[in-house]
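Every protein chain of the complex appears in place save one, which is left out.
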Amino acid sequence: MTLEMPAPTGARPVTVARLLAAGPEADLARHLACFGELNTTDRAAGLATQLEASGLTGRGGAGFAAWRKLAATAESRRALAGRPVVIANGAEGEPLSNKDLILLTHAPHLVLDGLLATAAAVRATTMYVYASQPGLSHIRAAAATRPDAARIRFLEAPEAFITGQATAVVNAIENGLAVPRDHTGHLTERGLKKRPTLLHNVETLAHIALIARYGAEWFRAAGTPDDPGTRLVTLSGDVPQPQVLEVAGGAPLTDILRAAGTDPARLRAVLVGGYHGTWVTQDQLDAPLSPAGLANLGGHPGAGILHALDRTRCGITATADILDYLAGQSARQCGPCRFGLPALAEAWRGMASGSGQHTPAIRLADSVDGRGACAHPDGTARLSRSALRAFADDIRQHAHGNCLRTSR
Amino acid sequence: MGQNTTAGAPARLHIDWTRCDGRGLCIELLPELLERDEWGYPAARSRSARSDIPIPPELIGAARDATALCPLLALTLSPAEELTP
Partner (left out) sequence: MFDDAMWAFGRASGIIAMLLLTVSVLLGIVTRSGRPLPGLPRFSVSVVHRNVSLMSAVFLVLHISTLLLDSYAKLNLTDILVPFLGADKPLWLGLGTVAFDLFLAVAVTGLLHHRIGTRAFRAVHWLAYAMWPFALLHGVFDGTGGTSAWFLLGAGTALAAVIAAVIWRISAGFMETASLPSRRRAEAPAPDFQLRRTS
C-alpha cells in the first residue's frame, strides 16, 4: 500500500497522512490505488473485534467507543428488534468545524466504504448519508460511480447547530424536521421507525474503512496507547490560515498549533472542542488533545476543533458572542433552553460591557444544565463555566472598566 | 426490558421537555423532589438527575398522580412494574 506510515522510532510527527492519503478529491480509481480493495462482506464478521482492539472512539463529538455501538446494534437485531439502519452523519452544524466537509470532498469513498462495512457487520440493508451541502453533493457524486453504493439514500441536513444531534438526525429522516426528540434508551435499540439505528460521524466511518483493511494494530501504530489512531482537527480563529489537519492521538495542543503555523506563546486561550467545549488558557496548552489529557481541564477533544484567541482579543466578548449564537440556535422545544440560554447570553453581555456580575451566569448555567431533550443546554453551560474559570481575571478587570487584552 | 425485582430498580420519573410547558401540576404533587424555576418549569432538587428523577417508594403514589394529571403528557414513570401495586 502507498500509505504513509509514521517513523517507527524517535519523535512521532504530529500530522499523519492517513484519511487524506489518496490526495485531493480522490476519485474511485485513486482511492483504490492508494488504499487497496475492501470486500465489505468478507470483513464484516470480524469488524467488531477489530474495532474493539483498535480503541477507535467516535469522532463526532461524543467520543463513545465505536465498537460498543456496533455491538449493541447487532445485539438488538439478534433480539428481533427489527432490521437495523446505519446512518453516516456529516451534518457538521458546528460553525468552527470543517473536517467533515473536507472528508466528504476529498475522501468520500472512505466514508462510503466505512458505511458499507458497518452495515454489513450489523446485517443492515438500509443506509443513509445525512450531510449538509456542499459535502452532500460530493459524496453523492462519488456514490454514483460505484455499484455497491446503489442502495444508499442521501439527505441534506439543514444548516443549523443542532441538526447533527443523533435524535435530530433520526427525526429529520423520519419526519423532515431536524430537531431533537425526547428519548429514553439508546438509538441502537430503538431509533429510526423504531428499528435499531447505528449513527456514526463520517470521520469515524472513514477510520473504520481503514481498520477494516489494515486491522487494529495498524490503527494503533499512530497516536498513544490511551488515544490511538488519528483525528481530524479544524483550526480557526487567530491562526495564519484556517485549516484541517490530521493529527496523531495524544498530540499536545502546542504541537498542533505550531503545525498550523501559530506561536502558542502569543495566544490568550484556545477553545477546544467547539462551541460546547472548553477554554484552555495559554499556560495549559501543553495538554494533549485526547480524552484523558483534557479531562483534568474539564474538557474533551469533541469533534477536534481548536479555535485560537490571541492576546489582542477579549475572552469575555468572544464568549458572549458564542453564547448569543448558541441561544439563537435553540430548537425552542424545551423551556429551560429556550428561555435560559438567552438569559445566560445576556448575563455574559453584561460582563462584557462591565455592567454585570458573574453570579447570574453561575446561577443560569446551573439552572439549564441537564434540563432539555438534548445536550445543547448542557454544552452551553459547560462553555460558560469554563469561560468563568479561564477568564476570571478578565471579569474582575471588566468590572473596573478595564480589559486585559493587549494591543499587540 | 426492565427489572423484575421490587427491591432493585429505582422508579424514575422522566420529563419529556419537548412536551413540558411548565404548567406546574407535578411540582404541586411532588414538592419534595421538584421546585419551579423562574420560567415555570420543574427543576429537580437533586442536581444529578434532572430529566430522569429517582422516586423513593413513599412518593410513588404522588408520582403516578403527577404522570396521570400532567396536561401535556410530559411525564412517564418507569420501570412499568412500579405502576402495578
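For clarity, chains are labelled A and B in written order, and residue numbers in each chain start from 1.
Please note the rule applied: a contact is a pair of C-beta atoms (placed from the backbone, for glycine too) under 8 Å apart; a residue touches a chain by one contact, two chains touch by 3 or more.
Computed from a predicted structure; not experimentally measured.
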Chain not shown: contacting residue from A:L155, A:L297 or A:A399: A:L155
Touching residue (missing chain; options A:A172, A:L205, A:L267 or A:A352): A:A172
Among A:L294, A:L309, A:A331 or A:A373, residue touching the chain not depicted: A:A331
Hidden partner chain, residues of chain B it touches: 19, 21-25, 28-29, 38-40, 65-66, 68-69, 71-73
Positions on chain A contacted by the hidden chain, ascending: 136, 154-161, 163, 168, 172, 176-179, 327-332, 338-339, 342
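Methods note: only the chains that are shown with their structure count from here on.
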Contact set on chain A toward chain B in their complex: 180-182, 184, 333-337, 339-340, 366-367, 369-373
Contacting residues of chain B [partner chain A, same complex]: 14-22, 37-41, 43, 47, 49-52, 76, 78
